[in-house]
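With one protein chain held back, the other chains of the complex are shown just where they sit.
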Amino acid sequence: MTQSYLDLRERTQARDRSLREKVMSLEEACEYINNGDHVALGGSTASRTSMAMLWALIRAKKRELSFSRSIVSTEGDLIFASGIGNHILTSWFSQGIIWGVSRVMRHYTENKLARFEEWSHMSIGLRYRAGAMGVPFMPMRSMMGSDVAGRLDNLKEMECPFTGEKIMLVPALNPDVALIHVQRCDSFGNAQLDGLTFMDIDIAMAANRVILTTERIISNDQIRRSPDQTKIPFFAVDAVVEVPYGSAPHECFGLYEPLFSHMDYYAELTRKDPAAGVNEYLEKFYYGPENWTEYLELIGLGDLLDAARRGRSIYDD
Amino acid sequence: MTQSYLDLRERTQARDRSLREKVMSLEEACEYINNGDHVALGGSTASRTSMAMLWALIRAKKRELSFSRSIVSTEGDLIFASGIGNHILTSWFSQGIIWGVSRVMRHYTENKLARFEEWSHMSIGLRYRAGAMGVPFMPMRSMMGSDVAGRLDNLKEMECPFTGEKIMLVPALNPDVALIHVQRCDSFGNAQLDGLTFMDIDIAMAANRVILTTERIISNDQIRRSPDQTKIPFFAVDAVVEVPYGSAPHECFGLYEPLFSHMDYYAELTRKDPAAGVNEYLEKFYYGPENWTEYLELIGLGDLLDAARRGRSIYDD
Amino acid sequence: MTTEPGNCTASELLCVMSARALEDGQVVFAGVGIPLLAATLAQRMHAPGVTILFEGGTIGPHVVPGELPPTTNEQRCTRKANMLVSITEVLLLLQRGYVDVGFMGGAQIDQYGNLNSSFIGSADDPSVRLPGTGGGNDIASLTKMIVAMPQEKRRFVEKVDFVTSPGYLTGGTSRVDSGLVAGGMYRVVTDLAVLGFDDGTGRMKVLDLHPGVTAEQVQENTGFELSIGPDVGVTELPTDEELAALRHLDPDKVYIA
Partner (left out) sequence: MTTEPGNCTASELLCVMSARALEDGQVVFAGVGIPLLAATLAQRMHAPGVTILFEGGTIGPHVVPGELPPTTNEQRCTRKANMLVSITEVLLLLQRGYVDVGFMGGAQIDQYGNLNSSFIGSADDPSVRLPGTGGGNDIASLTKMIVAMPQEKRRFVEKVDFVTSPGYLTGGTSRVDSGLVAGGMYRVVTDLAVLGFDDGTGRMKVLDLHPGVTAEQVQENTGFELSIGPDVGVTELPTDEELAALRHLDPDKVYIA
């Protein structure tokens, strides 16, 4: 995963970084992801997951993708079960603490059908950050002494040349593609995010390609009225797809909270027979619908409205 | 300047980081700066300089301070001439390109009365960032091969253990005190900044004490309505001073542009005989006035209104 | 007024007892579940000046009763917060030293306070793959720790199967020797007792028993030998006020069973 600096620069310089329109469909955006790519997911757990893009990747039958994310929720189950990838690098992987340990994650990892590569949360953030900064590593002070570090072969300990202290170095992670879901961006890819930004900014700047899904496309004029609210610059973005409720059943800050009844339904469906349950879910919600709107219809307008009411309430305080 | 990690933590843990009122006068805030301290200045060139706090330090006759800032403008002249410090670490030091090379800077440095320690712009940013992150150094890829690096004795080159590349390491800079001027903050020190943030966030998080001067104190309720706009957390702040036009004659984004006629006047005053000129300026504007309002009166209401009209125009677009 | 023994569940007892371990004015990095709830309870009771940090990037929020977040990354975590930052930034606050206490739950702990939330059995061929460290490793590596968990023999083991979040590693100076020069295990709060660690050896010891609990009971529910001195203290039962506040915060019993 650690690219040489000249390779990284060459890939970056080869991108068309001019101010240009890049709005397309989910299906068109799939062309920006090649089998075998390392894909970084923005958001965290059940928040601002680029679910619509994952949905499209699964329908497009991509293969041999590897993934990374700060914390993985149900989307990790779907990655393993759909067969688009069998390797996820993350710090925590389960639907969410209130639903217990994911039976799907357990099924795939315990039976060695797939790999959950565990790093500390901060180390993942610093790996993306090193990638975003164009340096080959970042120094840090955790993971030392633990078995988490012991199972990883691309960590280096060093003695600090300034202080003599023991320091852990983690290697840069420059994903081939980043999938990031945002509240709004313009057609060039200037993205403005509200609320928690998780590791998204570093992921966007580190990746060799960035696909934004967005709840809403706004004008470039609107962006230029508050440039200090822009969090991802257009030149780092390769594709923009407008997808309302693009993170459902996960949440999107300020717009909708998680669709809890759907999340409960999923947990129940996968509890007894994880493999069969998750496949039933994929059949129904991923392979069945004609398009994203049909997917949302299957989830149900009632759940969407309820989640939106709760989501917007953050601005009531 | 590079503190051991345990020292740094001890100083940080000893600070009262609870949510508490910390509003005080400029004179009271001076007590947070000890002779011999390293003081980092927020803002850059003629923008968001904590001029009121510097004004107070000069009046309080502090001694043997050393300073750092991304880029230094007229405040550097005043630091040298007033005698509060004779060592400034920065990447660029002059009033501003349109006024030519600072004759005051030249007088003090060429006559070896004071020291201008030159680092590359990014390296200063990364030194603060390492300090903010609690690591002893940051890796970077500039300064190598240059005489800028050649004159510095606390840089280390290393071979990257992941890629074999040559990498420059710059040491963390944890200032004793940071002086940062902001548009608004609450009485606890939660600061919200508009426009360019320069290196202020890293400086605030790196420093062992932070003094905020602010154009306006707002309620904590107001802060909590848009927590994603807060850029400096209260627990990193030790003192809050409300000082309208606290950056004059420099600018404060969205509120006032530089007071150009005053800046022209200063440049003219110091052109022929720098030492005499800057001392005349100090006598008149620093030692003369009874308080900050008198300082502003001396600058002149007309200039302030003009600068404010220009400053607010950024929101007209 | 303290409640009668038996008037509260084990989870409630655990929650109240661990809330009491926090001091007013502290900056507390709280994990989801019992720690989140207990830190919030502390704020409502004896420590209104506690600042809570959540791993998702929230600084100083005001958790709303009945709307407990399911993870630390949801918008519910951010209600009336003072500041929101990235995940990496909030974790770096631990490294920089701004945090007083890391406050977590645990699946498995050993005599040196090492926590395992990764694998039951061998890491290469586990009987259970657990969800993993999350921020646990970083928090335990970088700050003073309070852990809240039920005291059970299968959870309190001599040596954890896998050191996810480091305590005192193999005891003595091994933690510092490994490069972890700051922080370390401070308290383990359970439904039976409050435990601490020996300064020299880094081994777990009993500090206080909860009312009605005997030293033998604690030892019976622990998979290694605990040092229990004759001077062991006794905690006070949860007060009616504490229980009322707790039940008000979690009326749906999301975290208190």
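In this document, chain identifiers A, B and C correspond to the written order of the chains, with residue numbering beginning at 1 in each.
One rule holds for everything that comes next: a contact is a pair of C-beta atoms (placed from the backbone, for glycine too) under 8 Å apart; a residue touches a chain by one contact, two chains touch by 3 or more.
Please read these numbers as outputs of a predicted model, since none were measured by experiment.
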**Where the missing chain makes contact, among the chains that are shown** = A, B
**Request:** Could you tell me which of B:I33, B:I167 or B:A236 touches the chain that is not displayed?
**Result:** B:I167
**Fill in**
Filtering B:F137, B:F198, B:F235 or B:Y266 for touch with the omitted chain leaves B:F198
**Complete:** By the document's definition of touch, the residue of B:T12, B:S50, B:T90 or B:N190 touching the omitted chain is B:T90
**Asked** Who touches the missing chain here, B:S50, B:S70, B:T213 or B:T230?
**Response** B:S70
**Missing-partner contacts on chain B, residue numbers** = 43-47, 70-71, 73, 90-94, 96-99, 101-102, 105-106, 109-110, 116, 118, 120-123, 125-126, 128-129, 140-148, 151, 157, 165-168, 195-202, 251, 253-254, 257-258, 260, 311, 314, 317
**Request:** Determine and list the chain A residues touching the chain excluded from the picture.
**Result:** 5-6, 8-9, 12-13, 16-20, 132-135, 188, 190, 205, 220, 223-224, 227-228, 230-231, 233-236
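The definition used in the following text is that only the chains that are shown with their structure count from here on.
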**Message:** Taking each chain's centre as the mean of its C-alpha atoms, which one lies nearest the mean of all protein C-alpha atoms here?
**Reply:** A
**Message:** Can you identify which chains form the pair with the largest number of contacting C-beta pairs?
**Reply:** A-C
**Request:** Return the distance between the CA-based centres of chain B and chain C, expressed in whole Å.
**Result:** 40
**Request:** Would you mind pulling out the distance in Å between where the CA atoms of chain A average out and where those of chain C do?
**Result:** 29
**Asked** Touching two or more other chains, which residues of chain A qualify?
**Response** 140-141, 165, 167, 195-197, 317
**Message:** Give me the residue numbers in chain C that touch at least two other chains, ranges are fine.
**Reply:** 58, 78, 80, 84, 92, 95, 181-182
